[in-house]
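Only one protein chain is missing from this complex, and each of the others stays in its spot.
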Amino acid sequence: MKFTRRQMLILLPAAAVAWEAVLARTPEASPNYKVTEHWWGMLVDISKCIGCGNCVRACATENNVPDGYFRTWIERYHVSDDDLANPVVDSPDGGKNGFPPILEPGGKDFFVPKMCNHCADSPCTQVCPVGATFITPDGVVLVDKKYCIGCRYCIQACPYGCRFLNPKTQTAEKCTLCYHRITKGLTTACCEACPTGARQLADLKNPNDPIHAFLRTHDVQVLKPYMATGAKLFYNDLDGSVR
Amino acid sequence: MPVQGYMYPNEVELAWGILIVVYPYVTGLVAGAFILASLERVFHVEAVKPTYRLALLTALAFLLVAPLPLQLHLGHPERSFEMYLTPHRTSAMAMFGFVYLWYLMAVLVLEIWLDYRRDIVLLSQRTNGLKRTFYHVLALGSMNISENALRIDDRVGHVITVVGIPSAFLLHGYVGFIFGSVKANPWWSSPLMPVVFLFSAMVSGIAVVLLLYMFSTWYRKQTIDMRCVDTIARYLFYTFIIDFSLEMLDLVHRIYEADESFRSIDFMVHTRLYLSQIVIQIYIGTLAPIGLLALTQLLKLSEKARKRIYALAGSLVLIGVFAMRWNVVIGGQLFSKSFLGYTTYKIGFVAKEGLVTAIILTLLPFAILWVLVKLLPPWPDRELLPPVGAAATHGDD
Partner (left out) sequence: MNSFKDAEHLLRVALVFVAATVAFVLVRAVLVPRSFGEYGHYRGNAITEIAAQRVVFAGHQACETCHPDVVTVKNAGKHTGVNCEACHGALATHAADPVTVHPPKLDTAILCVRCHEANDAKPKGFPQVVAKDHSSGLSCETCHQPHSPLVGLGAKP
């Protein structure tokens, strides 16, 4: 990277100011972010996921996720030609370091990224005895780790297995949709790191968000729709065998 | 091999361990012991009167221990009071905190107090020093044990017991609902769960009072009231038939409907859960005691034979109901919600949530009960005589 000294003198302070402005846009400090103007969700495009594990690593880096626990993970499915109902699934260390190229003849294979579905009618917030987990007015399900008593009822109640007990804080933990980023106009760490655009943050309340056009022109699904959780994690090209 | 097939990565480690097995076991014994006590008080089953006070004290001893496994399990027990400060009304667990409190204070403690009040006053008059102060405080400073006062006590106590029966049903039914309302887990999610929990609680509670009565009477070298134990055993038998029918209904329904979870659960029951579910819960813990109790109902057996059968059946019941709690709590977490795999429960030995802790917590109520029977003797052969004109010939036991 070759910068002239002149370029450095202009660019450095400009960059510093710009970065500070980005960091300062907390909901409190910035009147620009209003919780009532947003309703967050996410779109995952199965046809684009290459199982590189960037998202799993980025999430762990961004959010200091302890080893062996996952706020997001990737599953690899192998569906044999004659048995749609019984896929073979693996997720070595959550897909953090990609997948070994195990080859099974016949059938079809694909990757499925998983994470918290930020359900509008979430069963996990329903069962919390103290009000430590909740959905924000802008649609993100969060855990208040200063209030959580660590009873693990929410972990039992989540149909998608996305919650765990953080062994250091002894409180329940899960994907926060990078709330600290999206309220500053950034995208989530997993979306930022995804090289193929398989993950896209979606603001369902923003009329200009590409999610609306996408939903109109593609067939999307949510996981376990019969549970009526109001999941806001939409999958494009999701096979019927996905659990 | 720890994981077989596929588990969601966060499911591999069990969130609820042996302490969450001990908890419904202990609260179940409370509900069951209380129901037995109320048989006499409300339904006037005279025969079980010798166990009335013992059953109440047993319920209290177990109820006092019940919060301990929960506190040890919590990530932040120091914040557990938040459940009382900001209870989340949609959470069965939060609402249960109040059911527990209601049952402890407004039902059990009050009923014991009213029933024992005369003894408490008399004991405060007959002891000295620290013990005297203790009984005096327990009496709330009121020394009135006139016939009229005692009649009022009896009437109020009767009302409390009547209220107490649905309260006891609620106490343990709620625990069942805490599991039964979790739609994410098909092993738990069922409207039958609160009812099954309740009836198995009654079975275990009746069995524990039966055993405690037989043991304590033998230990104190008194004669066991056979009419009493025969009646208790009969109620145990009937309750067990209902409990077994409910569990069979759940099983048959599951097998018949065979929904998407069935294959995975069925495999688990035949492999990882075989010992605790089929062998211990069903054969040893249900069929054997039902068979033994049926013998005593159908044949005319000697007193000695009946006593032996009751002791054996009662013990098997206690083992079987513990296994049932294990199979619900642990079993519900051994299979994946993807229905594609299984994990194993790794239990610590000497750890906060380990085996030793669980054993201590299960035995602790008996230690507390020992203290309670010293302070408030429940023995029918040791009735304290009224103070007016009679010589004080009894001390405490």
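Note that the chains take the letters A and B in the order they are written out, and that residue 1 is the start of every chain.
Following the convention adopted for this analysis, contacts are C-beta pairs under 8 Å (C-beta built on N, C-alpha and C of every residue); 3 or more make two chains touch, one makes a residue touch a chain.
Here the structure is a predicted model, which means the values were calculated and not measured.
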*Quick one: say which of A:T72, A:N117 or A:T183 touches the chain that got left out.*
A:T183
*With respect to the chain omitted from the figure, which of A:P137, A:P210 or A:P225 is a touching residue?*
A:P137
*Write the list of subunit A residues that the hidden chain touches.*
1, 11-12, 14-16, 18-20, 22-23, 26-28, 35, 47-54, 58, 61-63, 76-78, 97-99, 101, 103-104, 109-111, 131-137, 142, 144, 146-147, 176, 179-181, 183-184, 186-187, 189, 192-197
*Spell out, residue by residue, where the missing chain touches subunit B.*
81, 84-86, 88-89, 105-106, 110, 113, 117, 139-142, 144, 146, 148-149, 152, 156
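Keep in mind that, in the parts below, only the chains that are shown with their structure count from here on.
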*Could you please state the distance in Å, as a whole number, between where the Cα atoms of subunit A are centred and where those of subunit B are centred?*
44
*Spell out the part of subunit B that touches subunit A in their complex, as residue ranges.*
6-11, 13, 15-16, 70, 73-77, 79-80, 82-83, 86-88, 90-94, 97, 178, 181-185, 333, 336-340
*Tell me, which parts of subunit A touch subunit B in their complex?*
69-70, 73, 75, 86-91, 93-94, 114, 123, 126-132, 147-153, 155-165, 169-171, 227, 243
